[in-house]
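Excluded from the complex is one protein chain; the other protein chains are retained at their positions.
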Amino acid sequence: MNVLDVSGLAVRYGDLTAVDGVSLSVAEGETLAVLGANGAGKSTLLAALAGMHLPASGTVLLDGAPVTRVPAHQRVRRGIALVPEGRRIFGSLTVEENLLMGRYPKRPGPWDLRAVYDMFPLVAEMRDRRGGVLSGGQQQAVAIGRALLANPRVLLLDEVSLGLAPTVVAQLYDAVRQITASGTTALVVEQDLDQALRVADRVQCLLGGRTVLEAPAAGLDRDTVADAYFGVSHHPPSPR
Amino acid sequence: MSRPAAVPTITRGGRGSLVGGGVMLLVVVLLAAVVPYVVTLGALSSLVMLFALVILGTTWNLLAGYGGMVSVGQQAYVGVGGYALIQLADAVGAPPWLAVLAAGLIGAAIALPTSYLVFRLAGGYFAIGTWVVAEVFRLVTMRIDGLGGGTGLSLSAFRGTDRVERVAFVYWFALALMIAVVLGTYLLMRSRVGLGLTAIRDDRVAASSLGVAVDRGRRLVYVAGSAGAALAGALVALSTLGVTPGSIYSVSWTAAMIFIVVVGGIGTIEGPLVGAVLYWALQQALAPLGTWYLVVLGVVAVGVVLLAPRGLWGLVAGRYQLFPTGYRVGAVAPDATVARRAGE
Partner (left out) sequence: MDWLNAGVQGVLLGGQYALLACGLSLIFGVMRIVNLAHGVLAVLAAYLSLVLVQQGLPLWLAIVVVVPLFAALGYAVQRGLFNPALAQVGQDAAGGARGAGELAPLLVSFGVAVALTNLLQEVFSADTRKIPTGDLASAGLPLGDLSVGVLPLLTLGVAVAVIAAVQLFLARTSTGRAMRAVADDAGAAAMTGVDPKHMYAVATALAFATLGLAGVFVGMSTQFSPGYGDLVLLFAFEAVIIGGLGSLWGTLAGGMVLGLAQTIGAQIDPQSGVLAGHLVFLAVLVVRPGGLMPRSVQA
């Protein structure tokens, strides 16, 4: 049974259709990577799945139950946790308090403070520092830890690599690999193709808000993805 | 925008503005040439209050609607205007019309240094800070020798003037002043400064990055708005022949301004006109109800902010625009999104 089933999802900002009829599914324990260039609609898709932005049409099923119009704070309680774009760490809360916010829904599961500190030893050292003073990579680790502490049915990761140095990105994806390998169901949105392919079981490429490629990650030809990623170069994506 | 053949047509206003302008002109002519000869002296005095309310609403709107500053302390300048008028007319002996104009200037002169103080506070704190300043003005006024302490002053410059003559003079003068303030505000908003202000209102950070002098623009608005409040205060003192510190420095002036602007339609030139007429009409109609009337006003203001945030004028705006401050861009291409903002 699929943990997440999305069909015909469309999201609009005013006149702009950012996600245009996307369908996808993520099976238990699976990791799906959604790839695409800037403006392909990836982040909007995740925002809609997390309930931050309500879709114009389409349905979202979590473990078979519809959550399409459930507000964000209730979705976390049902098991969809988002590591948002830009990390959104609480600047005036300490690192440990940030992590404890992940416990707010009180969902039972394997992840507790100790497990997160084991995964990110650097974060453990900084537990009493305020979130606002952390570096980007440290904030990203805290954001991942915060989402894990909700013990989600499905973990949504939005552009973990954004604005971070390659070595930091590699370390973070080592952690993501551990997380997904341990059986956590995940949906990863990423621009960085190499990192995404390291963790993904399957890949889905978006362009102009639509799916242009779906394939298993194993043995996937990098050029095929790149073609889909940049779209068909002979006519540029329409502004709508 | 790859089709250079299509050039957008840019216009100000439209047929709606022409019709509206005609109506406005008619109203002004009626007020100036017909009304004084057909209504009672009492009604004329009450109309002077309406004109003062229009000035108050228009200038408060300048602050809040265009400058994004909610002042709850504009009664400071109403009071300064009232006291300045009486001092200038009685102690200095200036002719009343000159005294009113000078009172406006004094209001501006006091507002300038005050702005450096209150601009240290942002948003809601600015609101209460201006209120504290107004209280200080009131308390200081009461302690200055020769300003009548807690009982205030009465105007004696009109002693010996025939009542009809006096009321008629105050009426026409107030009408002219109101027209000047509304037109002046309109021209200010149409000017380069006004466009800069609109930019500040819509996005302060972006405006400052584009080189709009944010603080200077806001300061100009604060000083101009305060001068308007002082003019209105002077008119009130002129019409009621006196001031008391409790009423001329009352926060209820600001309550009136807020009601007028919010209910009429914030951020438009027309809104405060509509709001002032409504406020004045309600005041006349509900006067027998005593303070219940203010309870109703408060509730109505809350309701309008929550349910019709663009005010009464906002409900009809777009169709008619008496004072076109924005530009209208004729639609050229379907993706010409600029046109969306032009209706304001």
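So that you can tell them apart, the chains are marked A and B in the order they are listed, and the count of residues begins at 1 in each.
By definition in this document, a residue touches a chain if its C-beta (ideal position, glycine included) is under 8 Å from a C-beta of that chain, and two chains touch if they have at least 3 such contacts.
Please read all numbers here as calculations on a predicted model, not as lab measurements.
Colleague: By the document's own contact criterion, which visible chains does the hidden chain reach in the full complex?
Modeller: Result for the missing chain's touching partners among shown chains: A, B.
Colleague: In terms of residues, what is the contact footprint of the unshown chain on chain B?
Modeller: Those residues of chain B that touch the unshown chain are 64, 68, 70, 72, 117, 119-125, 127-129, 131-133, 135-136, 139-140, 143, 251, 255, 258, 262, 266-267, 290-292, 294-302, 305-306, 309-311, 314, 340-341, 343-344.
Colleague: For chain A, which residues lie in contact with the unshown chain of the complex?
Modeller: Touch with the absent chain occurs at residues 14, 50-52, 71-74, 76-77, 81-82, 84, 88-93, 97, 100-105, 146, 150.
Criterion: only the chains that are shown with their structure count from here on.
Colleague: Taking each chain's centre as the mean of its CA atoms, how far is chain A from chain B in angstrom?
Modeller: 52
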